[in-house]
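Just one protein chain is left out here, and the rest sit where they should.
As written, the chain order gives the labels A, B and C, with residue 1 at the start of each chain.
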Amino acid sequence: MSATLERGLNALREQIDAPVASFFSSCVSCGLCAEACIFYRSTEDPKYTPIRKLDLMRRIWSREFTLLGRIAGMFGLVKPVTDDDLKEWETLVYDSCTMCGRCSLVCPVGNDITMMIRKMREGMSASGHAPVELIGAAERHTDKGSPMGELQPALHAQVKHAIAETGIEIEFDKPGVDYMVILSAQEIAEFPDVLAAMSRIFKKAELTWTISNEAFEATNVGIQLGNRDVARMLVQRVVDAAEKLGVKGVISPECGHAYQALRWEGPNLIGRPYKFEVIHIIELLDKLRGEGKLKTKGKNSQKLTFHDPCQINRRGGINQEPRRLMNMIAENFVETDDAGTMNWCCGGGGGVGANERAEPLRHQAFKLKKTQLDKVEPEAIVTMCAYCHHTLDNVLEEFNMEQEVLGLTELVAEYLDDDLNDKNAAGADA
Amino acid sequence: MDCNSPNTKKTSDIDDVLSFVSTGNAIPLLHEIKHALGQLLENNVTSTIDLGAIPFAPGDERLLDDVLGIGEVHAALAVMGESHVRETAVPGVWRIDHFDEDGEIQSRFIEITFMPDILKTQRTDAETGLETLSQRLNALDDNR
Amino acid sequence: MANKPMLSELMKTHGISRRAFIKYCTSLASVMALSPAMVPRIAEALENAPRPSVIWLSFQECTGCTEAITRSHAPTIEDLIFNAISLDYHHTLQAASGHAAEAAREHAMKEHYGKYVVVVDGSIPIKDPGYSCIAGISNLDMLKETAAGAAAIVSVGTCAAYGGVGHADPNPTGAVAVSEIIKDKPIINVPGCPPIPVVMTGVLAHFLTFGIPELDELGRPKAFFGESIHDRCYRRPFYDKGMFAESFDDEGARGGWCLYKLGCKGPTTKSACATVKWNNGVSFPIEAGHPCLGCTEPDFWDNGGFYKPLSVPAGDYRKLGLAAVAGGAAAGVAGALLAKAGKAKAAKAHETVDAHDLEKSS
Partner (left out) sequence: MNNPAFDLLMWARGPAFDIALIVFIGGIVLRVVEIIILGRKKDMAPPKGNPVAQGIRTIFSRSAPREGLVKFAPITYVGGYIFHLGFFIAFFFFAPHIALFTDAFGVSWPAAGRVIIESATALAVLALIALTYSRFTDPVRKALTTFDDYVVLLLSALPLITGYVAVNKLFGDPTMMMAIHILSVNALLIAFPFTKLMHAVTFVMARYYNGTIQGRKGAES
């Protein structure tokens, strides 16, 4: 079986529902979505106007989902979508959209353009017009358990390391615990300190947790690719593992689209609610803070700012939680312009970061974020998404910027009021 | 509704509201009058403005009356119904209102002149007057 | 009747001063919307006007027009204007009747051939000319015969001018206006149901002094029908301020507010009612608290309801709207079902893929 135009068109047809129809019916081509788009604003090229990226889907909707469009189609007024069209749109849909969701918040008629891009990618991928990097990642994830390939050995090594560092045991595949932790490939490969951080925080809060050998990978390339079969299969792995272990909840790690995939899309992909709750690590930390189970000592004296990951804040609804945590541990917390719901994307989301040909555009797009950072001049940037973390690390280097990027969980753990910190503090004093 | 029920307060309220209703035509008209008065003095040209030709609301009327005021001369003519010729407080500007024999307004003018023509005796009338006087004198002679 | 004294003579015999005549001419100028500067010319023309013979034909009418024109209580100079013409035939007013009356008409036509004026009130039935006859002559024949030698025709009242009530739907008699029948003579339309008497005399005065007045595209003298009632209405400021009577017995109605919402046709009706007024300038319908019916306009009987505002649709649109809802819903369901069928077909054709199925085989 391989990708074909007909499968692509069918996939698009399957995606069109009442919201999509109401969105296309409402668009007055005012162009305001462009002003919200990171790619238009950084290049001023009108082809990046968000709603234009959906034109092919609009044509299918018009031709096949409206009586009048059918008639107009008969007279050749609405052209059918061809494979060449899809090919032409590939870069628009994958390279110049991080699905950051800003356009969906400014559209005066209320069109959720981002949601439609997600749907549009279903058709693109089914017709064979997805970027090769994303397809490759999907294949690796399917066959080897992670988009980066075989990561289980690395994970075990990192866990061992964390146990050694903290002196706290981490058990794999332990049934009946409070939480099952999943991690993004980026964390396992680049930011493993999060393991030790979580371990200490949970210990202090008296939470029990485990990691499943069957499903430790949180990312879901099916979401970025726009393929619900792939996405469903990957969600199912996590759901099966969690339900087998009988955990109370699954902790979604510092990863934007992973939260989106498991928390919001997942139940719809597998067609039923889970038997456990999904909670984002920052949501959980804030909850523990509220319950008095998370206490910190001392504060970071650096000038810190916070970068909101689009999928977690704007598209995920986690806005105040990280700010409350920041205020708990930061002495000098400054916000950039547009911080919070309207924060600019790091430029790497929605699969754009993995897409090699999109690199120049991605760098161009970062200039908007850079301007905001230059204005507040932070010493370090805190975030709650490993992929934002990864993207910012790279792009800051590209622009010769000095700032350090920090994960919020690790930062919280650094000021955790526990024995290890006491010991370290004592060691430092001595 | 009893049409005859006296509701004086209501009516005066309405009159009051009405008197403030205006078309905005009074101000340009006053400027036209000013211009015409200048013409009268400079070039001895008289002008007549037909008030029936301009849409006027009670508010306009009030403004016009307030600005022009009442002057020194008021002549009442009995010519197939009354006519009133009044000089306004702006000498040279006259108000002329013609009424028919039922006392209803027939036409209204503003004349910018030293002396409205209608006040002057018409030549033919004077001729008739001469005839009449002659006849009356003859009659006196006959009776003597 | 033929040797009538000139107007100046008449004035003298009636003891009317020159000053009164000037006053009349001044007011006449105002009525005819002529410049006050024209007064001397009007006076001169009136004094020396020829005295045309007038034949007044009454067809399918209610005599309201004649009533209106003869309803002057006091003898005025308007009467003199009428005295200045030679009304040789008017079967309602003249003393003669029967053959004598018809003889008078024939005599006048012969005597003044090519110079007399025909005044018509009433519409002419053409479905069957026998619907309305005078002395055994059908209206149609009498009009054609009389118009042949006329210098001009004055169609007095909306019936003669535009067909009027007789012409109103379903027009059982096939009533038409004078202008539908007579095409080769100048026709002055003085519409109104009835027309304002002063307007009728004003038109005659104009005809006597300056000939046929300037007419609009509906054959009406522009001097009297040049502006809409709405534009000259003393209640216009209420319209501009958005103050409207909503019923005949509300604060607005008592307060003399605009009657637009009660169906006033003032905005589309051209007539001098608001300035010249009725009954010697006493009042006019709007001043009396009733919306204008638009009686100087063709087909005013059929131009929507008298009490329906102009901006309100004329038809029975409510039922149509309900039908449209039903029709639209049906079409919408049909369209949606088609779309859903397409979507279902696509879903049926969906084969679950995995990551290895995402590239094109070619």
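By definition in this document, contacts are C-beta pairs under 8 Å (C-beta built on N, C-alpha and C of every residue); 3 or more make two chains touch, one makes a residue touch a chain.
Because the structure is a prediction, the values reported are computed rather than measured.
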**Asked** In the intact complex, which of the depicted chains does the undisplayed chain touch?
**Response** A, C
**Asked** Considering the whole complex, which of A:L32, A:A189 or A:M401 touches the chain not shown?
**Response** A:L32
**Prompt:** Among A:T49, A:S96 or A:N300, which one is in touch with the chain left out?
**Reply:** A:T49
**Complete:** Per the whole complex, from A:Q302, A:T341, A:Q364 or A:N421 the residue touching the absent chain is A:T341
**Message:** For the chain left out of this view, which of A:L105, A:I168 or A:M401 touches it?
**Reply:** A:L105
**Item:** Contact partner of the left-out chain, one of C:A37, C:A135 or C:A324
**Value:** C:A324
**Fill in**
Per the touch rule stated above, subunit A touches the missing chain via residues 16-23, 25-32, 34-36, 40-41, 44, 46-47, 49, 51-52, 65-68, 104-112, 115, 263-268, 271-273, 277, 313-319, 337-338, 341-342
**Fill in**
Logged for subunit C, residues touching the omitted partner chain are 161-163, 176-177, 179-180, 217-219, 228, 231, 239-244, 246, 258, 260-261, 267-268, 297-299, 302-304, 308-315, 317-318, 320-321, 323-325, 327-329, 331-333, 335-337, 339-340, 343
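Assume only the chains that are shown with their structure count from here on.
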**Complete:** One chain's C-alpha mean falls closest to the whole-protein C-alpha mean, and that chain is C
**Request:** Can you check how far apart subunit B and subunit C are, centre to centre, with Cα atoms defining each centre and the answer in Å?
**Result:** 32
**Asked** Between subunit A and subunit C, what is the gap in Å from one C-alpha centre to the other?
**Response** 77
**Message:** Multi-chain contacts only, two chains or more: what residues does subunit C have there?
**Reply:** none
**Fill in**
Where subunit B touches two or more other chains simultaneously, the residues are none
**Message:** So in the complex, the part of subunit B that touches subunit C is made up of which residues?
**Reply:** 1, 10, 14, 17-18, 21-23, 48-50, 52-53, 55-59, 77, 79-80, 83, 98, 100-102, 104-109, 117-118, 121-125, 128
**Request:** Please name which positions on subunit A make contact with subunit C in the complex.
**Result:** 1-4, 6-7, 9-11, 13-14, 16, 64-67, 70, 125-126, 128, 130, 132, 135, 138-139, 141-143, 221, 225, 227, 229-230, 233
**Interfacial residue positions of subunit C with respect to subunit A in the complex** = 331-332, 334-335, 338-339, 342-343, 345-347, 349-361
